[in-house]
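A single protein chain has been omitted from the complex, and every remaining protein chain is retained in its original position.
The block that comes next holds chain A.
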């Protein structure tokens, strides 16, 4: 196969990996593995926002490809599919068309429907409200709030990338709604409601992947991801504190 086509396959595999929350070393290793399974020598640098690939063939010609990644979400299933795709290529290098089809299939792999994800978000809040010693009533309120928050996040992320706004608003709404409900119904403890609801917003993936990137020596993307996690936590905290300090006077 020509170097150009290999570069195309490697780039789209890397794009799927990076935009679905894989670590930098995984992106680099996968791209190198794909190149070497077609008999080329590939080099790759991945940061948290883009991939640079350079492939050299036997005559010493270089093919270079750069891809900027804008969409960033978390999808462990797609990362796993690409992982097994590149393992399979090493044993049996597929022809160009087949590999392209396989990648398209992975790109369109099934996701949980919005209803199930909504339910999962609600039940996450529900379990953690109880986990931190809350009652069933606190947990139910927490569940309802996180329904709303998840819908809001889904809506804002469709418009564009407004990470700070998303998390600030969510924190603010969680704080304000819990305070209001807690003051109208004295049997509900607002502290337990809030702790349950904020767990859904936790940047767990950015945090763990940032640490892993640092361990593998990818300092650029490691600190970028840790910075992203800190930004999310700060935005959320500032939102909650704003809501609490404004409304505590009234309720």
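Here, a residue touches a chain if its C-beta (ideal position, glycine included) is under 8 Å from a C-beta of that chain, and two chains touch if they have at least 3 such contacts; residues count from 1.
Assume contacts and distances are computed from a predicted model.
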Legend entry - Candidate names "Threonine/Serine exporter ThrE domain-containing protein", "NADH-quinone oxidoreductase subunit J", "Oxaloacetate decarboxylase, beta subunit" or "ATP synthase epsilon chain"; UniProt protein name, chain not shown: "Threonine/Serine exporter ThrE domain-containing protein"
Inset, instruction - Have a look at A:64, A:111 or A:161 and name the one touching the chain we're not showing. - result: A:111
Inset, instruction - With the full complex in mind, choose from A:51, A:89, A:224 or A:244 the residue touching the hidden chain. - result: A:244
Legend entry - Contact with the hidden chain (one of A:3, A:205 or A:224): A:205
Legend entry - Positions on chain A contacted by the hidden chain, ascending: 21-23, 26, 74-80, 83-84, 87, 111-112, 116-117, 120-121, 123-124, 127-128, 130-132, 191, 194-195, 198-200, 202, 204-205, 207-209, 211-212, 214-215, 237, 240-241, 244-245, 248
